[in-house]
Each structure stands twice: as structure tokens, then as C-alpha cells.
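Before anything else, here's the structure in question.
Some chains omitted; the rest stay in position.
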Amino acid sequence: MSTNELLQQLRQLSTSLYNKDFLLTWEHSEEEIKAVLATAQILKNLHKEGRSFRQFDTGLAISIFRDNSTRTRFSFASAVNALGLGLSELDEVKSQVAHGETVRETANMISFLAEVIGIRDDMYLGEGNKYMREVGDAVQEGYEKGVLHRRPSVINLQCDIDHPTQTLADLAHLRNHFGSLEALRGKKIAMTWAYSPSYGKPLSVPQGIIGLMTRFGMNVSLASPKGYDLIQDVVTLAGDNSARSGGSFSVVGSMEDAFAGADIVYPKSWAPFSVMQRRTELLKKSDKAGLAALEKECLSNNAIYKNWECDEKKMKLTKDGAALYMHCLPADISGVSCDQGEVSAAVFEKYRIATYQEASYKPFVIAALVMLTRLKNVPDALGRVAK
Amino acid sequence: MSTNELLQQLRQLSTSLYNKDFLLTWEHSEEEIKAVLATAQILKNLHKEGRSFRQFDTGLAISIFRDNSTRTRFSFASAVNALGLGLSELDEVKSQVAHGETVRETANMISFLAEVIGIRDDMYLGEGNKYMREVGDAVQEGYEKGVLHRRPSVINLQCDIDHPTQTLADLAHLRNHFGSLEALRGKKIAMTWAYSPSYGKPLSVPQGIIGLMTRFGMNVSLASPKGYDLIQDVVTLAGDNSARSGGSFSVVGSMEDAFAGADIVYPKSWAPFSVMQRRTELLKKSDKAGLAALEKECLSNNAIYKNWECDEKKMKLTKDGAALYMHCLPADISGVSCDQGEVSAAVFEKYRIATYQEASYKPFVIAALVMLTRLKNVPDALGRVAK
């Protein structure tokens, strides 16, 4: 779709994202999701044409990474730079946050000239999203009491529950691949667990995928070995979503069942919910011996399911043997990045460039979220730079 | 005061800050202090109105943090970003500074395209301010010899002697609270030690407060337990200041005495001068055992003075029981950030938002210092962006 058509579409969508946070996709309407996608695509078009879509003369974007990150870190850095904001990372080792300072206070202290706060906090179950809300509440209070002149928006760069910038990039990729969001109706997507020689991978991607894709009439099939559960509330929500959107949602017990007839496959490792709970408790207690024991137990449990690998044989089960393979990267690739992992080298290589393209939407999705939460009239702002 | 009135006031002040460093408030005239405050307030007004006050198209601001910092770090980042400068931190662990390179050389090497160097160095008594002067001398030489095209200004972001960006923000807060600098004449401010379950807190805030507030006709009362001395030269200077400004300066032996009839209270922990001296020697020798022993000794000495807590009972002693509570943050809040600390939870909560507002001046004070030290004609520059 052309930039002008997208702009026209965007003008017709009713959204109320201004001065809000963006923490879970399911807290936002379909129209808002569509607005994010349209905005992101316009920004991507403009960048491809070598045109600046800068919106701010100055201002800070703050990132708080409570877990390692390369892709999301650079996507956020790219997005805020393109909008004209300067990036400051709150490094909690360097800063005094670790010395008993309250979240509330710190959130205000770093926000005097800030437009956006991007947070990644996915290590502790029950904590990451909660922390983001605390930061959001703190800057809301600061704004209302006149401490802050502007109300920076908090953007979830991955928490214990959802990974909205990833799944919205995934959705943009699917829309692009299949031609439109409407074309996704009736398509089958297999969100399945896959074997990995590491443990403790967050639940946010599979949860985010089933929470988002069920809203667009897709047939979502979730598969994992017994015991590799997700947060139950999100699974319930996925079922409710699909009932409303006219798609379907099923939980199956094998990668093969999920792959059967699938248009899209998303094989990715995650830790069982119960392990994440135990891990959270051990992390809170800084129980290193306990963590090492849990890792050992979990890895040996994982190893039972080494056959949960996305290989060419399983890909043959998909629609015309040609489903679109997706991954949030980095994938554990058998014989490449590990001995045995989530995906065979042959399958990954076939879709390697496609996964890069999938990832390429993320900076533009983040820029879209910043624009929609910080600017009152995004269509006009885009119209100005797209002229 | 409106931006136009402030601009008019600023035009009448005689200052010579251009191409200079800003290291101690008492090295600068009252007119210069007033110019900093007027400029900061204009910038704050502009930001509140959502207007950019950018002054540079490109250029670097360099920060050197030789001690942890969140607030000052973000205030500096915010200020230089708002002026259009890019921030580069000299991280002395990453860099080769630790490998015997001279300050003189490094100062020039990092400054080829720099406008300002902000330094925090408050750990070593007799060292921090000295280091800042060495950096200032080095870039002055580089500028005179044609190595540097421009002469970056060195700004003290907290040293062993003073913390000018904090105390100027505090003064801006007081001016705002009481209506004008003139209104501060005759007001009593109690700068008092307070108990904290930590040791080694710098002397720069209490020293900076008595060194600055005594210049505006205030009645400054300094209180601490016996032995918790500040640098004697600064205490002497405070007395001289108040003699000249028509205020008063007294040293008293209890928080209660200082609070009696006070309009403003500033209860904050610091380490005794003699402890800081011993600590400096031990740090220089990297004597870990000695440092641990000193910490133990000092904490148990602190514990004798647990009653030096700013609580509601003591606040009742102040003028109409309603003095303005100030703190540079983070405060050690009893029952919140520690078992027992500098201030009771009830007092802090009552003034919490006020302390946030106090802090909110800091980025604008820093931006004002950068403008006044880097631009020849600040009123004209402000006039252009305020149009």
C-alpha cells in the first residue's frame, strides 16, 4: 500500500494512545493495533525513500534494560534517533537505583526532559510488567503535580507477560507477506515450543503471539511438551480473542500436530511457567546454588524433547510444505549456534533473510508507538514529513 | 516572572562567564549567580510551553563520572541534549586513562569537538576540585596553542568542596517558593546533619549550601554532632559571606536549635571531615581492610546520633511548624529506604513532591551554565528562541 493510502487509512482509525503507556497489546483496540501498523509502514516507506521522519528537535528517550538485549536495544536506539530524540540508558549498576531508591522517585528524576521510557524486564515472573506500571504511575503523578512538563510514555520492550514490539513487528511481517491483515483470516499459525540447550527463556514471545494473532481471525495452534505451560490467564485470553475474532485457538501436544496444514510456523523455546516461578523466587533470594540446580534439572528435562526441532521433515507437514518460518532471533540453529537446537540449519538458511525482514519492522513499530503515544495528531505529523 | 521580564533582568546583569569554567559558586559574583538563575528560569518556561531552546547544531558534551550518579547524570544528559549537543561519557574503566595517561593529554584528546566537560569527582578529599582545575588548565592550553578550535568549559557536577548545580537548583527552588531572591533576606535556613545508616557521604552539599545561601541575606544555621566538621575554609567563607550580605551565620550543636524558628530545613547526612581525610588516604592506598575498619567505626559512631532525624516533632519547632523541607535526594527515609534514617516517612511524604520540584531545576541550571560559559551573548540567544 502506498504512503498516501496508508495515511488515508490511518485518518479513519479511532485511537486514544496519546499520553498513554503501551504495555500489553490486548489492552489496545484493533483500531489502535492497525494504527500502529499503518504508522510503522509509513515510516518504513519514508526511510526506504531516504527521507527523514524526524518529529522532535530535542528531547530524551530513556531505556532501562534489566536483561541483555542486542536487537531490541538497537531497534529502540534507531527508532528514537530517527524521531530526533537523544538516548540515555539508565544503567542500574552505575546508578543509585540499586541502593534502595524508590522506583517512583527515580522515574521522576530521569524524566524532566524525557518523551519516552522503554523498559525491558523479563527475568522475574510477576515483576516486569508490574514494574513498568509503577514507572507509568510515577510519571503520571509527576505530570499531574506539575513536576514534569510532559508525560513520557512507557513502552514495554519485553516483560514477563508480553513482548509487544516483537509481536507487532511479526504481525507487520505477516501483513506484508500475505498482502493485508484481512488476508490473515483463516490462516493457520503454529506457535510451538522447540528444543534449546539453554533454559530460562522468557514466556513473553509465545504469550504475545497467541494474545495478538488470535485477534485477526487466524487459526492459532499452540504446542508444547507436557508441563511447558504458559501463564494461564494469557491462554484463556487467547481463546476468548479467537472466539470474538472468528478464528480458532487450540492447544496440542506435538510440533507435528501444530505444523499440520499450517501457513505459518513459529517454533521457539521457552521455560515452563513453573520453572520461571521457582527461578523468580531463587533470583529474589540470590540463591546461586538453587539456580544452578534448577538449571541442571531444567536442561535435562529439556533434553527429553530434543526431537522438538523444526526440520525439513516437519516442514513438509505444513500447507504445501511451504509454511512461512518465523523467529524473533537469535534462533538456536542445530550445527550452527549449538549442537542441536530449535531449527535445523537447512530450514533456517532457507528462511534466514525472511527472519531478518521480520526483524526489520521492529524499529519502525517502536517509532510508531512513540509517535502515537507522544503526538496528538499523528496523521498530520506524518503528512508533513511525507509531503 | 514572565520570560520577557526575566530577559530584561538578564540584560542588565554584568557577567563574564564566557569561555570560563564553573567550579565553585563563590568564585562568581552575585550578578553571575542571578544570571544563572534567570537563564535557568527562562529555559524552564520555554520547556513548559513545549518550545525548543536548542542552541547548537552539533557538538559534544563530555561527562566524567568518578562516582555513581543517577540524578546529576540525567540532568546533565537532559541539559546538553536540549541544547543540541551529543553526550559522550568518558568511562575510565573502558578508556586508557587508568593506564598512566596524563590528565593533560586526555583532556585535549577528548575535546577536539567538545563544548563542555561535566565532571563529578567527590570521593577524594583534596582531589576532585583539583582535578577539575587540571582539566580546565589543559583545555585552556590546548585552546591557546591552537590544538582546540574552541575552549570547552568545565562544569563541576559535584566535587569534594562544592556541588554548584545542586545548590543553584536549590536556590532557584527557594526563589520560586518565596517569590524572589529579595524575599529570602532574613529567612532562616537550617543546614543540619542527619543520621544515615551509611558512611562516606560527601561534604559538598552542606558546604555548597552554606557557601551560597549566606550571600543572599539569609540567616544560615549549621548544625551537626560534635566532630562532624566540614572543611574549615568553607565555614569561614560562609561567615564572611553573611557579614557582607547582611544575614547571619551560626554553628549550633543540635538539630532542634537549628530548626527553631526556621523557614527552611535541609537535614542531610555527611561524613566527618577527618573521616573523609582518612578515607582518602586509604582509597589512595587501595587499603580494603582499612576501609572496612573505617566504615565499621564510622557507622557505629553515626549510630550514636540516631535521634538526628527530621521528624514531625522537630518540624513543629520551625516557623509556624511549617518550614520548607529540602533534600538533594535520595533521602534515607525511615521505614522506607532504611530502618532509620535522615527523615521520617511522614515528613518526607508531606514534602515529597516539593523535593521533586526542587530537583526539577537542575537540568535547567546546567543548561544555563553551558549557555553562559559557551555563548557570548546569552540574552540575544534566548531572545531568538523565545520569540
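So that you can tell them apart, the chains are marked A and B in the order they are listed, and the count of residues begins at 1 in each.
The rule is simple: a contact is a pair of C-beta atoms (placed from the backbone, for glycine too) under 8 Å apart; a residue touches a chain by one contact, two chains touch by 3 or more.
Everything numeric in this text was worked out from a predicted model, so none of it was measured.
Shown are 2 identical chains; the number of copies across the whole complex in this structure file is 3.
The criterion applied here is as follows: only the chains that are shown with their structure count from here on.
Chain A and chain B have centres, each the mean of its CA atoms, that are 41 Å apart.
Listing the residues of chain B that touch chain A in their complex gives 47-48, 50, 52, 54, 65, 68-71, 73-75, 77-79, 81-84, 86-87, 329-330, 336-338, 353, 356-357, 359-360, 362-363. If you check the complex, the residues on chain A that touch chain B are 57-60, 62, 86, 88, 90, 94-97, 99-102, 105-106, 108-110, 112-114, 142, 145-150.
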